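If you scroll down you'll find the structure; I have some questions about it.
Missing here: one protein chain of the complex. Every other protein chain is in place.
Chain lettering (A and B) follows the sequence in which the chains are written, and residue indices restart at 1 in each chain.
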Amino acid sequence: MAETAEARLAALGVVLPEPPAPAASYIPTLAVGTLVFVSGQVSILGEEKYVGKLGREHGVEDGQKAARISAINILAQLKVALGDLEKVKRIVKLTGFVNCTPDFTEAHRVINGCSDFLIEVLGERGKHTRSAVGVATLPLGAAVEVEAIVEVG
Amino acid sequence: MAETAEARLAALGVVLPEPPAPAASYIPTLAVGTLVFVSGQVSILGEEKYVGKLGREHGVEDGQKAARISAINILAQLKVALGDLEKVKRIVKLTGFVNCTPDFTEAHRVINGCSDFLIEVLGERGKHTRSAVGVATLPLGAAVEVEAIVEVG
Partner (left out) sequence: MAETAEARLAALGVVLPEPPAPAASYIPTLAVGTLVFVSGQVSILGEEKYVGKLGREHGVEDGQKAARISAINILAQLKVALGDLEKVKRIVKLTGFVNCTPDFTEAHRVINGCSDFLIEVLGERGKHTRSAVGVATLPLGAAVEVEAIVEVG
């Protein structure tokens, strides 16, 4: 993929926001060696909010949109931390938490909304390892929360 | 332990399968420096499937068998990624997610089914740090999902 991540974002009509401030006592990103850890990013971005549970308030498609917001927030945090998304060498690992009912079995399809967007924007550099799980609740009632480990260089 | 991991597996009568393809938009393993990240491996392996909840469909012993399948899937992924399990220097960290009812308090004993098997096969190299938690649901309704960080070299 010759295009830059910024060019891909523009083509997709996505403007990275000022990234959300942490909701609590932590920092959004931290670099150690060539790894950058990104704190869990919830599916809330200004007016665009996905709160509530998969399997109750939301179906899989809504959940994928929620997970896409987590992806946008991850990229927004990386942009602030690195200055330039071209410094992202690889998305190494995502952990995706889905706020859902005890009978919901599609957490992996929901988190695809995050994974697919990162691959769309970053190409090969966006392909990552991952876990997806369904949890009892998330901070602020968010539908989705995704954290990331990123290789830079 | 002079024996190789492969010899231990053979002695235990375990044949590593073709590892399961990811159920969604991610890759099974990724190396960064001397660390290999292994995506969450669920308790499903061909015909052998543990789906459903601990504390409802399954008791602790069944859960341990489920966690052992996650361990076999982790080793199968590592074998494909590394070519040779002797390249595993250390299992560094496991995160074990147990699909369970809200009153189940034995997630740690369930995940022992994974931990004990890895130690049985890898000896000292298999001893790891770990978290075990009980979650609302897992992808495909799996009873157990375990992810791993592995040191190679």
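Operating definition for what follows: a contact is a pair of C-beta atoms (placed from the backbone, for glycine too) under 8 Å apart; a residue touches a chain by one contact, two chains touch by 3 or more.
None of these values were measured; they are calculated from a predicted model.
Visitor: Of B:25, B:73 or B:115, which sits in contact with the chain we cannot see?
Guide: Of the listed residues, the one touching the omitted chain is B:115.
Visitor: Taking the entire complex into account, which one of B:65, B:87 or B:130 touches the absent chain?
Guide: The missing chain is touched by B:130.
Visitor: Since one chain isn't shown, list which residues of chain A touch it in the complete complex.
Guide: Residues of chain A in touch with the missing chain: 22-30, 32-33, 37-40, 53, 95, 97, 101-102, 135-141, 145, 147.
Visitor: Just checking the interface: what residues of chain B touch the absent partner chain?
Guide: Residue positions of chain B that touch the missing chain: 33-35, 90, 92-95, 100-109, 111-112, 115-116, 119, 127-136, 149, 151.
By definition in this document, only the chains that are shown with their structure count from here on.
Visitor: Express in whole angstrom the distance between the two chain centres, defined as the mean CA positions of chain A and chain B.
Guide: Whole-Å distance between the two chain centres: 25.
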